[in-house]
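Here the complex is missing a single protein chain, while all its other protein chains stay put.
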Amino acid sequence: MLSVETVTKWMELFGEQLTENKTYLSELDTAIGDGDHGNNLARGAAALKEKLGANEYEALTDLLKDVGMVFVSKIGGASGPLYGSAFISMAKASKDNDSLELADLLAAGLDGIQKRGKAEAGEKTMVDEWVPVVEAVKNNSLTTETIEEAVEKTKDMKATKGRASYLGDRSIGHLDPGAMSSSLLFKTMLEAGVYDGK
Amino acid sequence: MLSVETVTKWMELFGEQLTENKTYLSELDTAIGDGDHGNNLARGAAALKEKLGANEYEALTDLLKDVGMVFVSKIGGASGPLYGSAFISMAKASKDNDSLELADLLAAGLDGIQKRGKAEAGEKTMVDEWVPVVEAVKNNSLTTETIEEAVEKTKDMKATKGRASYLGDRSIGHLDPGAMSSSLLFKTMLEAGVYDGK
Amino acid sequence: MKKIINDPSAVVDEMIKGMVFAYDGLVERLPETNVVHRKHSKNGKVGLVSGGGSGHEPAHAGFVGQGMLSAAVCGEVFTSPTPDQILEAIKASDEGNGVFMVIKNYSGDIMNFEMAKDLADMEDIPVDFVVVDDDIAVEDSTYTAGKRGIAGTVLVHKILGAAAEEGASLSEIKELADKLVPAIKSIGVALSPATNPEVGKPGFEIGDDEIEFGVGIHGEPGYRREKLQPSKDLAAELVKQLKKEFQWSGDEQYALLINGMGATPLMEQFVFTNDVRELLAAEGITLVFKKVGDYMTSIDMAGVSITLLKLEDEKWVDYLTAPVNTISW
Partner (left out) sequence: MKKIINDPSAVVDEMIKGMVFAYDGLVERLPETNVVHRKHSKNGKVGLVSGGGSGHEPAHAGFVGQGMLSAAVCGEVFTSPTPDQILEAIKASDEGNGVFMVIKNYSGDIMNFEMAKDLADMEDIPVDFVVVDDDIAVEDSTYTAGKRGIAGTVLVHKILGAAAEEGASLSEIKELADKLVPAIKSIGVALSPATNPEVGKPGFEIGDDEIEFGVGIHGEPGYRREKLQPSKDLAAELVKQLKKEFQWSGDEQYALLINGMGATPLMEQFVFTNDVRELLAAEGITLVFKKVGDYMTSIDMAGVSITLLKLEDEKWVDYLTAPVNTISW
């Protein structure tokens, strides 16, 4: 169910996962980037925890907007503006919209990422995690497998956006760190009970 | 016999030995100094070879003076002025002195070193090679053993002059590089037939 | 990891503290930010703001001061700074005539600086910018994020800074920048990787007898790995690449910046400079301005880069040689 409670829970779990996977995410980024993705997101997670702990939210919009602002102002790098834009875009979509479906919310998030980063599916970025997930939520078919398969698929892709694109063909064979962190986002979404499908 | 011929030969052999032992001398200097003694002397040896090749000497004084000038202007570091002063001092002693004895010549060299470097015997420097050799030449008792024993003795000494003095007690247990290069000087002196004693 | 640091996650904060303490006559830190701002009094000039991830010292804060940058935004190590921080730099640098931003061509930098521009728009501060992409080691195609911004950025700071100091307007600076940036090309070679203190281990592995051409300043892989070779061969390869890009005819005038990556001693930088000198002289290139040293580093990476700026305008040399009051120019 999409509610302030479930989304708060979601964000708490996401933050925990980011902190736990900090080294792993940075290792993925060392292989095809500059090794800071885990540290960047862990910094965001720490700030998020503080923010959520200090506030009581009534409206989903306010919660999403705060998450977006924390990500924009604490993560930095490429992933900060991207995750930030996703949540700010979701906040906007949820504004004055009581009957909002999760699929529409996530679609708005993806739209935010793509407006900011100009990446299409297949360019080996977090977009490759978001696209199949948004699709599956729309079709009411999202499972952990959908989420994990999407990350796995980035392995065979050649990066044409972001820092990994400098490697050309040599980016093939590595998981995309941003897709991996987004998979944590969606797994914790399932865990928090935000998604009611199947 | 002390003559232009034997001393020329001496200097040729000394130069060869320095070139051959470049790495070894620098290694000794790495242990208790700054690792350049072999390179410094090898540079001097190369310049010396050029000088000797380009000149015919009639007077011992001129030969010794040129050797001194080459050492002063090509070696650098502490050993350059010391070897240079030794030979310039020997050149002075040999000037207008036909009956000069080798013992007096070497004593003048040692005097040049000590005036320049202010080191006494027992301070773990090249002086510890020169003092026993000068003594033995005076007593007509110089042998390869005298020369080698003198270097060996620097091992147990604590350096109180030169770069090795910064190590204090930790200089004990290492041969002094300058004493070692001076031992090559005296061994080649024997080889070249400069010394007539026993 | 062998570094003179305390808490790896506090490196940027402590570094800024040390810098503004040591050079308190020149720079100050904007309260509660990682923005280093120049101290000289405002007089209606266009503000010049740059920045990026930390780890490239003296870039960018070392170039803050009269005649060069108004402010530098220091991100976390190898991480673009955030829009709120950039906004503070913009606000502090605005002297009433707008602010110009010098951005290096990285996805993260562009997104964060663009968001900051959006925020500044809302505060009615006119902001314009240029994206520096001088690193010819990367192909500029639809299949990459485009050429990276590296050491040549420092020449952009210097020239635009001098123009701003001279009283150029925001649109004049934009025009100058758009002409200047395409005339700058750089390329480097790395002997050893950088270690980001927060990561704790080297960004890549390379053999004791290997070098890599074209490595990025965040340790991004280069275009070719080879055996260690004499300085003159390294210089020849890099000059060859520059020649291919510039397609010079011979009697052209350039400015030259030889840049150390952080752990390469000046001794080696000058030996390398001598080889570059010979190669460019053989090409008939005239070098009107030259500079050698650590300007855009990659933490403790060993390596060097060559930057050439084709001097299409005589004024550019005046701008390069105009006096400045910074820590590191």
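Order of writing sets the labels: A, B and C. Residues in every chain begin at 1.
The rule we apply is simple: contacts are C-beta pairs under 8 Å (C-beta built on N, C-alpha and C of every residue); 3 or more make two chains touch, one makes a residue touch a chain.
In this text the structure is predicted, and so the values were computed from the model without any measurement.
Seen in the complete assembly, the chain not on display touches B, C. Interface note: of C:30, C:271 or C:322, the residue touching the hidden chain in the full complex is C:271. Of the candidate positions B:80, B:109, B:132 or B:177, contact with the hidden chain is made by B:80.
Screening B:72, B:150 or B:179 against the full complex identifies B:72 as the residue touching the chain left out. Against the chain not displayed here, chain C makes contact via residues 2-6, 11, 14-19, 21-24, 54-55, 57-58, 62, 191-192, 208-209, 228, 230-232, 234, 256, 258, 262-275, 277, 290-294, 297, 299-300, 302, 304, 328. Mapped onto chain B, the footprint of the missing chain covers residues 26, 30, 33-36, 39-40, 43, 72-82, 116-117, 158, 160-163, 165-168, 170.
Criterion: only the chains that are shown with their structure count from here on.
Under the stated contact rule, the graph of chain-to-chain touches falls outside the line, ring, star and complete shapes.
Chain A and chain B have Cα centroids separated by 75 Å. Between the Cα centres of chain A and chain C there is a gap of 31 Å.
For this pair, chain B with chain C, the centres built from the Cα atoms lie 54 Å apart.
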